[in-house]
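Let me give you the structure first, and then I'll get to my questions.
As you look at this complex, bear in mind that one protein chain is not there, while each of the others sits in place.
Moving on, here comes chain A:
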Amino acid sequence: MDPVERDARLLDPLRGDEPHGPGRVDLARAIRAGRRRRRTRRAATIAAAAAATLAVFVPTTILAHLARSPAEPAAPLSTPAARLQEGGFDVMTRAFVVGSAGGFTPDRYETGRHRQVIELRSADPARRAGAVITMYAPGRYPAPPRTDPAPSVGDRPAYWLPGGTGAVIAWEWAPGAWGTVALTGPGVTDRAVAQRVAQSVLPQASRPVAVPFTVGPGVLGGRYRVVGVSGSYPGQGVPERTSLVYGTRDPSGPSADADRVEVGVLRPRPAATPGARIGGVPAAVSRDEIVLLPPGGAYAIFARAAREDTMRALVQAVTVTP
């Protein structure tokens, strides 16, 4: 006999040994306790999921805030970034505020979904120099080559860009979003000036653009839509100029698209000589611009487009709001 089998016989006296009586096992009690335990487990699972969610999102939010804080010290800085989550800038708001810097002062601001352009003129009227600031929405401008680092702009990384007639600087104004400053005109190659101009650009809270006129519907057809609002910075000898920019797609760079159409008003009216009448109203007509000069008005209506009939239709469709 196998030793194990032989030893197993030691337990033979216990074979058939049964618990006596009905016992105290209570099925109803097991069901009640089981239900209670299931409810507790479900609540614990929900609580754990909530805790896990908080554990992930709260530190992420705090870290993101801490990481952003040094580079974007002012409260308005987060606002454009928040708007950008929706796919770009708001066409009807200016996302940045620009100050005078490096001998330049802001001249014109044009909004856009993918980019916003600010043109600057020299503070010295005798000097034919200017600068163009182009602020891109995230993903709308490729990260520049990091071969020529520039001094940081608002504690954000910056690089000098090759090419161009003047100094060009690019900086990452928000994560994944770049802006550029290009100096134009003769003798503007001073990199420090470009860097100072870049320093003067600050993201701001949503600031809607006021458009003091309306354009009648159906003038341009369904393909065209408002892709930007252009406005001047009025100053001494500089008229107030506000216009709506139409296009079939959102501009992606500082230069104008081929199908760009612009209509707006000027105050005070320019000293143009009317050579034609449109709808009985005196107008100055050139190849790429029509300026309508309503009699007795303190303003002029202008339109720019590739086709003259389009410009004629547009200037007649404008109603200036008081």
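Simple rule for what comes next: a residue touches a chain if its C-beta (ideal position, glycine included) is under 8 Å from a C-beta of that chain, and two chains touch if they have at least 3 such contacts; residues count from 1.
In this section, contacts and distances are computed from a predicted model.
The chain not displayed here is annotated in its UniProt record as "SigE family RNA polymerase sigma factor", chosen from "SigE family RNA polymerase sigma factor", "Sulfate ABC transporter permease subunit CysW", "GDT1 family protein" or "Cytochrome P450".
The omitted chain makes contact with chain A at the following residues, 1, 4, 6-21, 23-27, 29-31, 33-35, 37-38, 41.
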